[in-house]
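All remarks here apply to the structure that follows.
Note that this complex is displayed minus one protein chain, with the remaining chains in position.
Chain naming follows the written order as A and B, and within any one chain the residues start at number 1.
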Amino acid sequence: MAPYPGVRLGVAYYPEQWPQARWRTDAQMMADAGLTLARVGEFAWSALEPEPGHFTLDWLEEAIGVLADAGLEVVLGTPTAAPPAWLVEQHPEILPVDVDGRPHRFGNRRHYCPNQPAFHAASERVVDQLCRRFGGDSRVIGWQIDNEFGGRCYCETCRGRFQEWLVERYGSLQHLNESWGTAFWSQTYSRWEQIPLPQKEPWDPSPSLALDYLRFMSDSYVRFQAMQTARLRERITGQFLTHNLMGFKFAEIDYRKLAADLDLVSWDNYPGLEPDGGHSTAALAADAMRGLKRKRFWVMEQQAGPVGWGLMQSPAPGQVRLWTYQAIAHGAEAVLFFRWRTARFGTEQHWHGILDADGSARRRFRELTRLSSELRELRQQIDASAPVADVALLHDYDSRFALQVQPTNGALGYEASVQRHYKALRGLGLGVDVLADTADLDRYRMLVVPSLYLAGPELASTLSAYVHRGGTLVLAPRTAVKDRFNAVPESSLPAWLDSLCGVRVTDYQSVSPELGVGFAGDGESFEGEFYGWYEELEVADASVVASYSDGAFAGSAAITERKVGDGLVVYIAGVATPPSLDRLYRRLSSRLGLRALQLPEEVEAIRLEGRGDGELLALLNHSEKGQRLSFEGSRWHDHLSGASGEGSFDLGPYGVAFLEGVGLTPSDRDR
Amino acid sequence: MAPYPGVRLGVAYYPEQWPQARWRTDAQMMADAGLTLARVGEFAWSALEPEPGHFTLDWLEEAIGVLADAGLEVVLGTPTAAPPAWLVEQHPEILPVDVDGRPHRFGNRRHYCPNQPAFHAASERVVDQLCRRFGGDSRVIGWQIDNEFGGRCYCETCRGRFQEWLVERYGSLQHLNESWGTAFWSQTYSRWEQIPLPQKEPWDPSPSLALDYLRFMSDSYVRFQAMQTARLRERITGQFLTHNLMGFKFAEIDYRKLAADLDLVSWDNYPGLEPDGGHSTAALAADAMRGLKRKRFWVMEQQAGPVGWGLMQSPAPGQVRLWTYQAIAHGAEAVLFFRWRTARFGTEQHWHGILDADGSARRRFRELTRLSSELRELRQQIDASAPVADVALLHDYDSRFALQVQPTNGALGYEASVQRHYKALRGLGLGVDVLADTADLDRYRMLVVPSLYLAGPELASTLSAYVHRGGTLVLAPRTAVKDRFNAVPESSLPAWLDSLCGVRVTDYQSVSPELGVGFAGDGESFEGEFYGWYEELEVADASVVASYSDGAFAGSAAITERKVGDGLVVYIAGVATPPSLDRLYRRLSSRLGLRALQLPEEVEAIRLEGRGDGELLALLNHSEKGQRLSFEGSRWHDHLSGASGEGSFDLGPYGVAFLEGVGLTPSDRDR
Partner (left out) sequence: MAPYPGVRLGVAYYPEQWPQARWRTDAQMMADAGLTLARVGEFAWSALEPEPGHFTLDWLEEAIGVLADAGLEVVLGTPTAAPPAWLVEQHPEILPVDVDGRPHRFGNRRHYCPNQPAFHAASERVVDQLCRRFGGDSRVIGWQIDNEFGGRCYCETCRGRFQEWLVERYGSLQHLNESWGTAFWSQTYSRWEQIPLPQKEPWDPSPSLALDYLRFMSDSYVRFQAMQTARLRERITGQFLTHNLMGFKFAEIDYRKLAADLDLVSWDNYPGLEPDGGHSTAALAADAMRGLKRKRFWVMEQQAGPVGWGLMQSPAPGQVRLWTYQAIAHGAEAVLFFRWRTARFGTEQHWHGILDADGSARRRFRELTRLSSELRELRQQIDASAPVADVALLHDYDSRFALQVQPTNGALGYEASVQRHYKALRGLGLGVDVLADTADLDRYRMLVVPSLYLAGPELASTLSAYVHRGGTLVLAPRTAVKDRFNAVPESSLPAWLDSLCGVRVTDYQSVSPELGVGFAGDGESFEGEFYGWYEELEVADASVVASYSDGAFAGSAAITERKVGDGLVVYIAGVATPPSLDRLYRRLSSRLGLRALQLPEEVEAIRLEGRGDGELLALLNHSEKGQRLSFEGSRWHDHLSGASGEGSFDLGPYGVAFLEGVGLTPSDRDR
């Protein structure tokens, strides 16, 4: 990952929502606040095409000009997330239908089925007009396709397209019937047209059908985006294409496929909507978004104040600044706040921007101005830094989809499992790249696969190769339980991986997630606990790291490892509690020579690769209380405060530091 | 408010549900129990018009005669709340459609869309027949229109009518688009026909559209009632028109508009359905119903026993009597129990009347007989009394509707906010008129507006005038946040009222309603707490009554007041806890010379204006435990028990007293 070219700040701006007379004031205030980027246009379809085929793009060009005059560059959104009323009136079939068969109504946004021909046609037309006009405009530096793709449709058109998608995937009904096992419950299909839409509990369909429908819906958005990128690429010069994704937790679309067609990943970051204040969610999201294309990302929307129309909790003073630095330390090269001025109208009136709805610049404006000034000061240091990762964490959209279909034991929840491992690793100060694909794994000392419910021989052989080349692979329970058709393979678990692990799952206990079972290391002081789910292992060719101390499998292997040349495979047979994972990874890190830090729970430490010789460490205190950190034997200089010192370091409430020095970073790889 | 003409008791009676042979027995038993009023007919459509256009009204006349012979006067209901099966069969379109688009089925009640032409026509016909026959019948003293209007329909007819309603309200689409801010999310309408019905979470429509739909649905009932009242007024002589409303908590219809067309407000009182036993809910309801026309009301349905088909909790012995006295002390001039005999059939079999389903007269009958005899004894005192209010509390249906659309922080709930202020005021023994309009405010020493989410310049100037004429106005947080289109005004908050208050809201914290922040009075011992929501004020021209003692705004103003001539405006910047409100209102009362009582939580004291020179105080103990009240230096006589005494007074479990004497009432205004 290349060093930062300097982090830019920007904002979402909706000129169509404000009087033209105000535009220059807004643009000047943005410039005064230190902003250099504005995203515009992504919800402006009815302003750009007020009647079918009648385009009015002058106002947009005017607005771009006003922004440019104040020194702002523009990211232009295609407006397809909000089809106009006239289009819905002409083609009511574009309204999506929910799983119960109810069509949505006009009046919100994202009110389209991604498979409707009339919607594709209208979208193509408006995108075409936009890129004809702005594809060569140097004031426009990039394009955002649509806005926050998502939503699953269950209309008859989707059903037809799904059947076509299946034809392409399976070729013959015989192949489909066999792969899905339709002999079960007499579901054999004799004509493609018989294949239904999936339905809800308690009428759960075949897991194979359900998984394929989730893939198909994901592919429908990928296909819709591809139509737009193709159109744009015919016309644009020197502009990037992006889409604003929704972080790690959003699991309706295979972001790996979506990102493949983009020049740049950007995403929207609202930590305030997370129950816990969201710092770990935001960190995981950032690392996962960076992992999609293995390069820096933009935060296209950064929470600027209270949001939502429920509790709409206010960020504490300092918290928005902290979130911004968090994004930067995790690899953001631009951060755009959402939004400039709080809306006076519409569903998002309570979604606060930088300015208040009355147009006043108050606390949020002042804080932003200070932040951008601070960032300019820090530019040299940030220019030369990038997050460093010794560990890769692999997540897999197919497994995520499969676990949406039949989640089984609550302790096995996909997102929670990933987050638990991620937090344990990050709690040691280890840098983690969160990847959705298996290319180029050899650069990582350790590869953690916290949940790999669905697998296949190809993936298994990739993992095996990684280990054989010296890597350390960590697998958690319930690995490779299903094949790519969401059927259970006719082999022992973990399927295709049992030889590599040297173990075989012979039984398991699924108990209430409130219940646990203990394990302890053989001949060393290493204890821990599983909860909800734990497996009995038959150990064929592996060492037992820990054994069950009680429960149905007392005395047998709970954690195993198998050496493969210089490589190592660790199999964790149950859902480990956070303290257990902490101990486990601390032990593994030490073994691999990755020095772990002791960090308070609410403090993040991100090791950066800097320009100088010294170690560079970003520190983020996500707590309302001050924190003291101990770096024994260290000497440090904080680029933010300008202070220098030795040994320990104090972080204020919601405080941030960029320390450079010696004796700071958790890895001794470079020593 | 004029003195009581004596309180009458009555009952809902359904002759069509019982054999004609039983009617005389029932009527005689009613008379024996001391009843003089019966409501009949409001669910009898199929008995009155068994086939389309074929009317059979003789039985009703016969029943009225039987009742009259026993000395009962009749309130006659129009039967439109329960359209017959044949009408639904002929016109299935009259069935209402829910927000998800599902039509209801025949088989309950209120199964009509208030906008269907066929339903209007059939209703008009049956009402016409009824008033031709009974409009001049002196045994019928009044009419109840329909029964408990309510329910929101989402059918295509409603959609069309809504569009017409919008044409009338906005005149042009340009005006609508601007007022609603449809530029947001590309929702600009180019034809009225494009305007959709609102839909549910998570597909929330524009708040402006949603609010207008709620207003439109409310207006639909007002219009339907107007059709009936117009018909009736063509024929009736000397009979009043009423509708049975559902108290304060029912917030689907603007009762101010509904009541405007009625001669008399009546309402239905089921405190047993409230979670807390409902005494404060019933008290607020009574004061709000009295406030609609600023005159005494009827309780058209008073709970007589266990009700519902869930828990159907039984009233404790003495509780029904207590509820009846509560209604009387709050201004009821008639109380009709629901219902005479417990239904043997139908959905309300478990909704207990005075008699059991087997026709037996048991405890409820005996208690009623004692109550009516007791009331006859008390008639002289009650005749000469009326509740007295120094305080007005203003509630606003538009604000209530607006907060239904996007409730934001749970601490800001409309009904709960009103109830909290109401309880605090009533807890001091202060009389409160709960008003839905701003006429004639000058008679009140204090005007409390606990939640005024939506406002406008006209209302602001009315409030200002009240203060300038010497009134004390109390405003709570989140005041005047929206204009009448449910858009955020382009001015500082509280919009239109900032000059009057002398403060401006510059920031706020929205936190979980479990979290609070303290405030304390400057230079005096006055402390309190806000929770959920609190605002930062810029004080332009006001005194700071209390400042934040912690939280994001520590040290700045939490409660302010501004003197305006003899008038005063108090702005409370956060959601105050009940103890804080108690202290605040105690302080304000003392300042205004309104003497506050010290009352146990479960005891209500209602100051009455009596005939004599002494003070008159109704006391109601809503607890199962006896209570001792201290009136230092008082002398009293209890009209109910006949006892006299000095100083303290004992109320038994669920006990009631009507004390006359000196040293009793909470106000020293008259001294």
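Simple rule for what comes next: a residue touches a chain if its C-beta (ideal position, glycine included) is under 8 Å from a C-beta of that chain, and two chains touch if they have at least 3 such contacts.
Remember, it's a predicted structure, so these values are computed and weren't measured experimentally.
S.K.: Per the definition of touch given earlier, which of A:129, A:510, A:549 or A:577 contacts the omitted chain?
M.R.: Within the whole complex, the residue contacting the unshown chain is A:510.
S.K.: From the list B:362, B:376 or B:469, pick the residue that touches the absent chain.
M.R.: B:362
S.K.: Which one, B:43, B:119 or B:658, makes contact with the chain that was left out?
M.R.: B:43
S.K.: Identify the residue among B:200, B:293, B:350 or B:637 that touches the chain left out of the display.
M.R.: If we include the chain that is not displayed, B:350 is the one touching it.
S.K.: May I ask you to list the residues on subunit A that touch the chain which is not drawn?
M.R.: Touching the missing chain: residues 100-101, 180-191, 193-199, 203-209, 406-410, 487-493, 506-512, 552.
S.K.: Could I get the residues of subunit B that touch the absent chain, sorted low to high?
M.R.: 14, 16-17, 43-47, 50-51, 79, 82-86, 88-89, 102-109, 111, 306, 309-314, 316-317, 342-350, 357-360, 362-363
What we mean here is this: only the chains that are shown with their structure count from here on.
S.K.: Starting from the mean Cα coordinates of subunit A and subunit B, work out the distance between those two points in Å.
M.R.: 50
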